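Structure below; questions to follow.
Every protein chain of the complex appears in place save one, which is left out.
Here is chain A:
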Amino acid sequence: MSAFHGFPELPGPEEIPFCKLNEVYCCANSRYGNISTFTNSTRSHPVINVTRDIHHHRTTDENISMYIDVEDNLLKKITSVWYKQGFLEALAVAADPSVNRESQALAYAASYVLKVANVFSAFRYFLQPHLKDIGPKIVANYSRTRNWGNAPIKCIAWHPHTTKMAVATVDDNVRIYCSEVAFVSTLKCKAQGHVSSLSWRPFSASELAVGCEQGVIVWTVDPNSMFTKPSSSNAVVLKRPGHSPVTDVSWSPNGDLLISCSGADTSMLIWDVSMETAVPLRRVAGGGIIFARWSFDASKVFAATSSIIFRVWDTKRWKPDRWCARGNHVVAACWGPSDILLFAAKGEPMVYALTNTGLMSGSQTSKALPVLDVTKVELPSGDTVGGPILDMCWDPTGKYLAILFEESHLVTVFCTTKLMLQLKITPCCFVCGMDVEVPSTIAFQQNFSEGACLTIAWSSGRVQHFPIIYTDTY
């Protein structure tokens, strides 16, 4: 029987779901409906819709063509390319006969040097194939956000202790929305490009780590400050040669260590942020580290590589257990209470669980157990759901699991219960967007006391808070 059997029916064409209150699936008209008619729990939550205020002035490759080309002399051209894009690009410019018409000898020499350099780089890519993609391509490749390069919202992160949310938008600004104050702080500095991940520091009200192409930027946003654009003096840039682009950052639950991962770097860096020192953790095999997840009590760290290998590090002695996924690299993983780990491999409609009973960790032959089969099915309403998993989120209490699929526009929420060491997964509800909206990324609020609040960033730039409330009196 399909895992999608037993879900409540999707609302009609003009309606969208707003919340789930004590097993009642509340839907209303998408234009006139209001969540406050059902519940007051998200009344003070920030209302976020980023399309209105995005500034379209980023310098990506697409809109570089809108600037008028100025004829510089050759030397100036080459030096400016060298300065901006590096030596090899400068060589390519010098060797290009359409640019370099003046000096044949230089073009000839440059093309030969370029050939030699290409041999070397080919050899390097032969040894380390994961380095082939550059910069943003790596991030886009491994990002858990749908259409990371063009979606208006690149990633979101809830603060662990208060109702405060950071949103990274397509123009690489990070906005901070807070429940108490009306204004929005916008974080932007020169080094902040191609933002891939956000993480709030636990046991701190102000520190936010932003993973971007150059490295990690740790912002200190004073919650009492009234500046809407904090200056870059509030930011510390942590970078290391070879550790770029950063594809994931995550703080330890104690708030003392920060892990940054780069898809192009085989070592994962553990930062002591205030001392600005990093310890690399590396083991043979596996390629670049895509992302890392801390378990709730900070005793374990899950690290996914760009190959089928993934590791579970023990943080007491910093030693890994090596595991292999079947078929493809791990695309999403989340820890739950009592050290259960759920993960899914790319392109496979299956969720696996790695439980830490003594029996499991003791024997080497143990395997991760499949707990949920989400093979693609067609619902009675005609929508398809299931298929390869894009992202997974487990709420902090371990009761609800939200899954994004690569080929479906529905966010699926499951109820999870742990009975006698066995994880039981039952249907909860679907969340769909208005009209043609598809979900970009999701996150659970960390301090929602009434139940669980799933926040969904839609491809239109709208951010929806979807509370799932369960009261004991019911």
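Basically, contacts are C-beta pairs under 8 Å (C-beta built on N, C-alpha and C of every residue); 3 or more make two chains touch, one makes a residue touch a chain; residues count from 1.
By definition in this document, contacts and distances are computed from a predicted model.
The chain absent from the displayed complex carries the UniProt protein name "Nucleoporin NDC1", chosen from "Nucleoporin NDC1", "ribose-phosphate diphosphokinase", "Protein FYV10" or "Eukaryotic translation initiation factor 3 subunit K".
Looking at A:I270, A:I289 or A:V331, the residue that reaches the missing chain in the full complex is A:I270.
Checked against the hidden chain, the listed residues A:T39, A:S232 or A:S299 yield one contact partner: A:S299. Touching the missing chain, out of A:S204, A:S232, A:S338 or A:T384, is residue A:S204.
Residues of chain A that touch the chain left out of the display are 159, 161-162, 164, 203-206, 220-225, 254-257, 270, 272-277, 279-282, 298-299, 315-319.
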